[in-house]
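Here it is, the structure in full.
Apart from one protein chain that is not included, each protein chain of the complex appears where it belongs.
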Amino acid sequence: MTHIRGRFSKAADKAVAKYTTSLPFDQRLYKQDIAGSTAHVKMLAGQGIVTRAEARKITAGLESIRKEIEEGRFDFKIETEDIHMAIEARLTEMIGDSGRKLHTARSRNDQVALDMRLYVKEAIGETVTAIREFQRALLDLAEANVKTVMPGYTHLQVAQPVLFAHHLLAYFEMKERDSARFSDCLKRADVMPLGSGALAGAAYDIDRDFLAKELGFSQVSKNSMDAVSDRDFILEYEAAAAICMMHLSRLAEEIVVWSTAEFDFIELDDAYATGSSIMPQKKNPDVAELARGKTGRVYGHLMALLTAMKGLPLAYNRDMQEDKEGLFDTVDTLLATLDVFTGMLRKLKVKPDNMLKAVERGYILATDMADYLVKKGEAFRSAHEIVGKLVKYAAGKGKTFDKLDIKEYKKFSLLFAGDVRKITVESSLAARNVTGGTAPAQVKKALAGARRRLEKSGRR
Amino acid sequence: MTHIRGRFSKAADKAVAKYTTSLPFDQRLYKQDIAGSTAHVKMLAGQGIVTRAEARKITAGLESIRKEIEEGRFDFKIETEDIHMAIEARLTEMIGDSGRKLHTARSRNDQVALDMRLYVKEAIGETVTAIREFQRALLDLAEANVKTVMPGYTHLQVAQPVLFAHHLLAYFEMKERDSARFSDCLKRADVMPLGSGALAGAAYDIDRDFLAKELGFSQVSKNSMDAVSDRDFILEYEAAAAICMMHLSRLAEEIVVWSTAEFDFIELDDAYATGSSIMPQKKNPDVAELARGKTGRVYGHLMALLTAMKGLPLAYNRDMQEDKEGLFDTVDTLLATLDVFTGMLRKLKVKPDNMLKAVERGYILATDMADYLVKKGEAFRSAHEIVGKLVKYAAGKGKTFDKLDIKEYKKFSLLFAGDVRKITVESSLAARNVTGGTAPAQVKKALAGARRRLEKSGRR
Amino acid sequence: MTHIRGRFSKAADKAVAKYTTSLPFDQRLYKQDIAGSTAHVKMLAGQGIVTRAEARKITAGLESIRKEIEEGRFDFKIETEDIHMAIEARLTEMIGDSGRKLHTARSRNDQVALDMRLYVKEAIGETVTAIREFQRALLDLAEANVKTVMPGYTHLQVAQPVLFAHHLLAYFEMKERDSARFSDCLKRADVMPLGSGALAGAAYDIDRDFLAKELGFSQVSKNSMDAVSDRDFILEYEAAAAICMMHLSRLAEEIVVWSTAEFDFIELDDAYATGSSIMPQKKNPDVAELARGKTGRVYGHLMALLTAMKGLPLAYNRDMQEDKEGLFDTVDTLLATLDVFTGMLRKLKVKPDNMLKAVERGYILATDMADYLVKKGEAFRSAHEIVGKLVKYAAGKGKTFDKLDIKEYKKFSLLFAGDVRKITVESSLAARNVTGGTAPAQVKKALAGARRRLEKSGRR
Partner (left out) sequence: MTHIRGRFSKAADKAVAKYTTSLPFDQRLYKQDIAGSTAHVKMLAGQGIVTRAEARKITAGLESIRKEIEEGRFDFKIETEDIHMAIEARLTEMIGDSGRKLHTARSRNDQVALDMRLYVKEAIGETVTAIREFQRALLDLAEANVKTVMPGYTHLQVAQPVLFAHHLLAYFEMKERDSARFSDCLKRADVMPLGSGALAGAAYDIDRDFLAKELGFSQVSKNSMDAVSDRDFILEYEAAAAICMMHLSRLAEEIVVWSTAEFDFIELDDAYATGSSIMPQKKNPDVAELARGKTGRVYGHLMALLTAMKGLPLAYNRDMQEDKEGLFDTVDTLLATLDVFTGMLRKLKVKPDNMLKAVERGYILATDMADYLVKKGEAFRSAHEIVGKLVKYAAGKGKTFDKLDIKEYKKFSLLFAGDVRKITVESSLAARNVTGGTAPAQVKKALAGARRRLEKSGRR
C-alpha cells in the first residue's frame, strides 16, 4: 500500500487498516479485476501508451496471478487496501517496473465501477437462470397435478375452489416479472465506465469503444463524474431481489401452513425438513422458514445501501465501499434460496385427497349460488345478500348446502329450483372460463403458454 | 355497508370501522374507480349480462357521482369501507336496483387492483414529465454556464478541475436512468386485472380484451390469483422513486454545501430559502434540506410495503390495503420535490469567480503533473509517488506549484523541465478529451446529445 | 410569515410554501405550543424581561387562541410556515405589539424541541395505558380459559401440549417489556430544552429550572447544540413502537391462522371481522390482517427518520422537520391497534373442543415418551432416537401411540412397560412444573403474578 501513500509520513495503523480494507470481501472480484486490467493493457498497447512487450508481460503476469488466486496460493495481506491494489502490488513484485504502468490512464474509481458492473452482469445472468429453473419446477409440479383441486383462499379463509396448478401458476407469473426486472436492470448495468479516471475523464488518448467491445459491454458511460459515483445498478439489483424474495416468502408461508397437521396438504421430502433436538416426532419446514426469514436480510441490504448513498456529494466517496458486502450477500442469498426451493418443489409430495376434503368443508360454493341467482335475474348485490342469509341459516342448522332441501332454499329466494344441485366444485371451476381463470381448460392453456415462454427464454 | 354484511348479526363498532376503512385516503381513486366501473358496465351490456338501458342508467349515475365528488357535494361516510363501496352505495341510492347489478362479474379484489394500476400508470406519466422538466432546467443552467470551471471533488476533497456544466450533466444522466426505470415499471403496471374476480376468475362470459382496450391497457393479466395479490408495480414504483430521491438528495447536499459561506459557489433565490426566527442574517437552504430529509420518508414507504407483503399467503389479504397511503405520499413527495428543484435551479445564481478561486487553491493539478511525467516516460505508479513527494515538499514550504522553480522540481525527477509551466487548469480540462470527459469539446458534445435526447423524449 | 423575512426581497412562491410548511401536520401541537409559550412568558415576566402586564395580555391571548383552535374557528393559512408562527402571528393580530415580545430569549429551534418532547411524554403515557388495557384483556381471557389445552407449536408444527392461558401469558410478558421500553424512553424525553436558543444558548437572564418545573420536566438539557438537534427520544419511541407492533403482528398471525376452517380454534366476533364483496360466506379477520400490515408502516417511519438524521451536521437542519408526520402516524397507529386488539380479545370466542382435538392428533406426546425413557435410565439423546423410530413405525402403521400395544413398544426399547399408558396430555402438562412452565399449577401462579404486576402498575 505504500505506493499510494507518497504524500504520507506514517503508515495507517492496524485498526484503521482493518476498518478501511475491503480485501476480505472484494477479493471475490479478482476475476473481474483481472479481466478489466487485461483489456485495459491491451488497449494501452493498441494506443501506444505502453509497448507491446510491456503489455505481454503484464498480461502474462495477470494470468499467473489469477492462477495463484484460484489455486489458493495468493497471499492476501490485510494491510492491502483492496483487491485492486493486491493484484497490482503482486504484479509489480512479479514482473518489475512494467507493473507500475498498468494503472496509467485509469483510477481505482473507474476500475471498481467496472468490476462491480462485470459482477452484476454475471449475477443477473445466474439469477435469471435460477429463476428459470425454479419456474420449470413449478411448471412440472403443476402439470403433474393438473386435476388436483384445492381451496382458494383470501384472508386465509376458504374462498372458492381452484386448481392447485392454477395456484402454482400465480408464482410462475411473479417469477416472470422478477426475471423481466433483472433484465431491465441489466440494460443499466451494461455500461462501460473505464476512461472516467478519478472523476474528470482520462487524460490519455484511450479507446473506450475498444474496451467496451473487449469486455462485452454494449455502450460506454456518457459522463465521467456520474460513472464513478453511480451505484444505481446495484440498488436496482437489490430492489429486484427484495421483490423476488418477497414472492418466495409468500410461497414459504404457504408451505409452512400447508405442512401443518391442520391443513396437511403437502409433505416435504425429508431432505427439505429438519428434526427437533428434543421432540422426536417433529418434521419442521426449516428451509421454507429460513427463506422467509432471509427476506428480511435482503430488504436490509437494500435499505443499507440506500441509506449509505443518501446525501453524498459527487463524485466518489468512500461510503460507497459499503456497496459490496450487501450485494454479495444478496446475490448469494437469492441464488441459494431459488436453488433450494427448486429442489424442494421437485420432491414435494402433494396430498390431493386432503385438499379435496378441505374444499368440501364449508360454504365454498356460496359465490356460485349467488351467480346462479344472478343468472336467473336477481341483481348481483341482492343475490349476494340472499346467499349471505342462506349461509347463516345453514350454519345455524349445522348443515352444508347439499344437506338443505329445496324448500329451505326457497325460503330465501323463489328463484332457487332443483337445478341448484348442479352447483358443484366441478361446475364452479368450469365456470371461471376466462383468460387467467381457474377453469380446467384455461389452466391447460395457461400451462402450455407458460411452457412456451420458458422454452423461448431458454433458447435466448 | 350493510349490503355486504348479509352474514353478520352485528354492525362493526366505530373503532373498528375507523381502523379498517380506507375511505379517508382511497377517495383519491374516485376517478379511476368510476372509469373502471364505466368500462365494466359497458362490457356487461355488450355481453348481454345487463341490458343497454341498465347500462345507460349506471353510466349516467356514475357520471353524476363524479361531478358530486369534484364539486365537493359527495358525502364520504366513515362507516363506508372504501371508495368502491361509497360509490356503489350512492349509485344505488340514486338509480335504484340497477345499481345493484354493477358489481356483477367482478370483485373488489380485481377492482382495487385495476384502480391502483390506473393510478400508477398516470403517476408514471407525471413523474417522467416532471423528470424531463428538471432535466431541462439542468441543461439550461449548464448551457448558461458552459465555461464555468469548478473544483471536482472526491471525498469532498478537491480533486481535479471540471466544468460546472460537466458536473450538472452527471445529474442529467442519473435522471435518464430514473426515467428509464419508471418506463420499465410502466410495462408491468400496464396489465388489465378485471375479470380475475375474487381470486379464481369471473364466472360470467365477459370480454377482457374489450376492457383492456377501453381502459387503455396493452395486455390482460394471465393468472387471476396473481392478479388480485400482485403489488409488484407499486413496489417497483416506490423503489424507482427511492433511487430518484437519492439522486436528488445528493444534489441537495451539494446545494447545501455550495451555499455555505465557506464554499460560496452559489446563491439561492430568496424564494427558495427561508429565514430564521431568531437570527436575522440567515438565509437557509430549506428546500434542499427538506428534499434531503424527505428521502428518508420515501425509503420508509418502500420498506413499509415490502414488510407488509412479506410472508402473505395467496391470494388477497387485507394487509395489502396498506399499499395506498405510502404510494400516494411517495408520488406526492417525488413530484413536489422535482418541481421545487426545477424552480430552484432555474433561479440559481452561480458564482464563477468563487468557483475559480477554489480551483486555484491547493494542488488540484497534481494528477496532471503525474501524467506529464508519464508522458515523458515515467511509469505511472512511480510518477504518482514522485508528485506525492513534490506536493509534500511544496506544502511544507507553503508554496503552490507555480511558485516552485524548476530546480526544485528537478529534485524530484529529472524529467521535469520548463514545459511543466504549461500545466494549467485549462490544459488539465482539455486533456480529459474522451467521451464522457470534462474537456470543453466533450462537454459541448454531451450538452448537445443531452438536448437531443430530451427533445426526442418530449416528442414521444 | 413576512415578519421573519426582513432580509428577503421576494415572498417564497406557492409551491415552495406548500413544500416547506409543516402547518398541515404540526397544528396538532397547538396545545403543547401554547403551554410552552405560556410558561415562557411567565418566566420572562418573573425575570423582568417583559412586564407583568404584557405577560397577562400574552397569556390571555394564547388562551383565546387555544379556544379558537379547539372550536374550529382558527384560520390556518398555508403561507404560514408552522404552528409556532401561526400562533404568534394571530397573537400579535389580537393583542398588538406585546405579541412581538413573546419570542424574546427563545428560538423556534428550542421551541419545537419543547413541543415535541411534551408530545412524546404525553404519547408515552397514553401508550402505556393502552398496553395495560390490552394486558388486562389478555389476562381476563386467560383466566376465563384456564383449563383450555391447545397444541403448542414450533415451526407451526404441533410440538407439545400447552395451556391456552400459558400461550396468552407469553404475550403478557412481551407487553411488559414494551411498557418498560416506553418508560425508559420517557427518562430521555423528560428533559426541558428551552433556553437553548437557536443553538448557542439564550442571551438573556432566564430561569430554566422554573420552566422545567412549570412544564413538568424533571431536568433541563445540558448542552444547547445537542438540545436543538436531538431527536433521539422520537427515534426511541419509534423503535419501541416497532417492537411493540412486531409483537402484535405475531398475535395477528395467530388469530388469522386460528380462524381458518382448518384450525378453527377461535371465532372472531362479527364486529371484528368483515365480509366479502363477492363471496357471501366469508368472515375475514381483517382487523388482525390490517394490524399485521400496519407493522410495516411503523417500521417504515423508523427507517425514514433514521435515514433523515444520518449524516446531518450540527445543529438544527430543516431535514429534522421530517420527524413529525412519521411520529404522529406511529402513535396513532400503535394506539389504535392496541385498542382494537383489546376489544377483539374481549369478544373472542374460544373453541376448546377443537383445540383439544388438535392436541390429540399426531404424536404430540413424543417428548414425554423420551423423557419417560430417560427417567428409566436411558441417555436423553438415545431416548430421543428411540422415540424417533417409534414415531416412524407408528406413522407407517397409521396408528397413534395409544393404539400401539406394549409389545410393539418393546421392539424399540425394553425399558417400555405398561406405565407408558400413563403418559397423557394431562401428565405432559403437569410435568412442565418449573417457573415459567405450562403445568397448571405454574400457570395459575403466573396468572396471579401477572395480575399483581398489572394492578401495581395501575396504581402508579
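Note that the chains are named A, B and C in the order they appear, and that numbering of residues resets to 1 at the start of each chain.
One rule holds for everything that comes next: contacts are C-beta pairs under 8 Å (C-beta built on N, C-alpha and C of every residue); 3 or more make two chains touch, one makes a residue touch a chain.
Predicted model only: the values in this text are computed from it and were never measured.
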item: Among B:44, B:159, B:174 or B:291, residue touching the chain not depicted; value: B:159
item: Chain not shown: contacting residue from A:153, A:171, A:299 or A:401; value: A:299
item: Given C:42, C:117 or C:318, the one touching the chain that is not displayed; value: C:318
item: Which of C:57, C:117, C:136 or C:181 contacts the chain that the document leaves out; value: C:181
item: Touching residues on chain C - with respect to the absent chain; value: 3-7, 9, 88, 92, 97-105, 109, 152-156, 159-162, 166-167, 169-174, 177, 180-181, 184, 187-188, 195-206, 208, 220-230, 232, 235-236, 239, 242-243, 246, 249-250, 252-254, 257, 292, 295-296, 299, 303, 306-307, 309-318, 367-368, 371, 374, 379-382, 384-389, 391-392, 428-429, 431-439, 442, 446, 449
item: Where the missing chain touches chain B, by residue; value: 151, 154-160, 256-257, 259-263, 275-286, 289, 303, 306-307, 310-311, 358, 361-364, 366-367, 369-370, 384-385, 387-388, 390-391
item: Positions on chain A where the hidden chain makes contact; value: 4-13, 15-16, 18-20, 81, 84-85, 103, 106-109, 111, 197-198, 269-284, 286-287, 289-290, 292-297, 299-310, 317-322, 325-326, 336-337, 339-340, 343
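Note that only the chains that are shown with their structure count from here on.
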item: Chain whose average C-alpha position is farthest from chain B's own; value: C
item: Chain centre separation in whole Å, for chain B relative to chain A (CA means); value: 23
item: Junction residues of chain A, two or more chains touched; value: 154-156, 159-160, 257, 303, 306-307, 310-311, 367, 384-385, 387-388, 391
